[in-house]
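As you look at this complex, bear in mind that one protein chain is not there, while each of the others sits in place.
Chain IDs A and B follow the sequence of writing; residue 1 opens each chain.
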């Protein structure tokens, strides 16, 4: 069903080669049709990416008057820079935390909903709509809930003796952004897990039941392994989400703080470049992020298309 | 109306795949010619080359007096009926029929007139406002034909149009297509892999194999004198039995096989030319054992194994003869029912 259908992936497998059996002859028309997309891509994607690459090899002096070519110096500096290394680890923690939390809750919801018949569509509707909420808004909402002075959660936490303050405590801040980011992604993961679960043939589960497996055993030995394609796919997507789409959450809440505790890579690019005006370093960070995206995208294409046949 | 002339037509795909290896064919104005052959023989490719849906690698194609090699399908004045009907799912039947005419600039009244005439001929008037998904297979096929009809083209091209219909419908549609063509007298080129369809529909048959013509002729010509073992085995059902001459001589042929044309080492015998009662004319006698008795209603197929040979053979008789499986069976073949072939070349020997 849906994306697990190998059919969807086969176009990517023989990616560019296929056209229709019969095509229109055309000298001028195909170029005209492609022009809008290609032009916008060249101007707003390729050229800036090239610029970023080039700028990552430059360094401005303190007064912004002279720029020199420094080769890979900017990159080397980054890896010696404590705050960049911190950013790397912060991003890792954030990505893993968000992914784990979001996927676990989603899987729990999906497998429970899958058992339902009549109430399935109601629950699905109720669980799907948060996808529509912008990450920025999710951030603001959770920030409000966790607001040390007027938020409801610190109020309740105080009753058990914990003083929450994400303005001071780095770990509190990290928890806050993880909650906000995970909350938003639950819908997405839920939808895909549900689709994956529904594509598992009922006959397999019935056979397992006849073979004497309890529901828990059935889940862990039959259902979960068969969900591996979905799980793997979602892992990659969630990591990409956590690394890139969550800029808004950070910016609207902790602004990378306190003391760099939530300064994820994509936020640092913005902070160093736009605010700190360190263009060379920011460009170098952009390039590194680009490499990461490329790697993740390639993993996604390679592995996901391959394991569809089982 | 027009004739279609194929001169040395070849189609080669990249990678050196020779789908069509040089076809010469002259189709007269108003003729119904059937291209028949097994899967992969190139018949569909050839049809599509005539239609303009495949490019022609070599050779000349003429429709009427025009050389049309480089012309777009729409410019060749042909209409095509596809195997999968290719109806536009989002348009009503009326619009499906009208689309080609609209593109050619016909005015509304003309379109209306033509569509109604075609719909009447094909008995689909009541469906004109429906969409294809609400029609049955047979109805869709008629709409597909209607689309060709309204164009009143120089030639109709049919690409296995009946393959997707159930057996009963196929027979019915076969009859209708033939009657329609007789009435309209439009030159028609029809592709099928079904030899019965070919036999019943065509004024002339073109038997194709591996990109080449094996034989061209009227259905009866091809049935009575197949030019090669391939044609002999392809046309006629059950297929012609091929018996080695040596074997028959060993079994005692009474000298009947002595004046076969030079080079004959195999003779073909049609299942219906094998009789259970001795005929008056000079004949061969062959012994066999009945392996399987297939009662097919008005006739029966007797699958026998020949004496001293493990060659499977089929006999076709009318009615149900009183024979039982496992019994020995003797059958008789007259001299003139033998089709002489040379197994090395595969061709018919003699004239």
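Methods note: a residue touches a chain if its C-beta (ideal position, glycine included) is under 8 Å from a C-beta of that chain, and two chains touch if they have at least 3 such contacts.
Assume contacts and distances are computed from a predicted model.
Engineer: Between "NADH-quinone oxidoreductase subunit J", "Acetyl-coenzyme A carboxylase carboxyl transferase subunit beta", "Cytochrome bc1 complex cytochrome c subunit" or "sn-glycerol-3-phosphate transport system permease protein UgpE", which matches the UniProt record of the unshown chain?
Structural biologist: Options "NADH-quinone oxidoreductase subunit J", "Acetyl-coenzyme A carboxylase carboxyl transferase subunit beta", "Cytochrome bc1 complex cytochrome c subunit" or "sn-glycerol-3-phosphate transport system permease protein UgpE" narrow down to "sn-glycerol-3-phosphate transport system permease protein UgpE" for the missing chain.
Engineer: Among the options A:157, A:200, A:235 or A:290, which residue touches the chain absent from this view?
Structural biologist: A:290
Engineer: With the full complex in mind, choose from A:72, A:85, A:116 or A:259 the residue touching the hidden chain.
Structural biologist: Reading the full complex, the residue touching the unseen chain is A:116.
Engineer: In the complete complex, which positions of subunit B touch the hidden chain?
Structural biologist: 51-53, 72-74, 78-80, 82-91, 99-100, 103-104, 147
Engineer: What does the interface between subunit A and the hidden chain look like in terms of residue numbers?
Structural biologist: 2-3, 8-9, 11-12, 15-16, 18-24, 26-27, 29-31, 33-34, 36-38, 40-52, 55, 105, 108-109, 112-113, 115-116, 119, 123, 125-138, 140-145, 149-152, 155, 183, 186-188, 191-192, 195, 205-206, 209, 215, 233, 237, 244-245, 247-248, 251-252, 266, 269-270, 273-274, 279, 282-283, 286, 289-290, 293-294, 297, 300-301, 304
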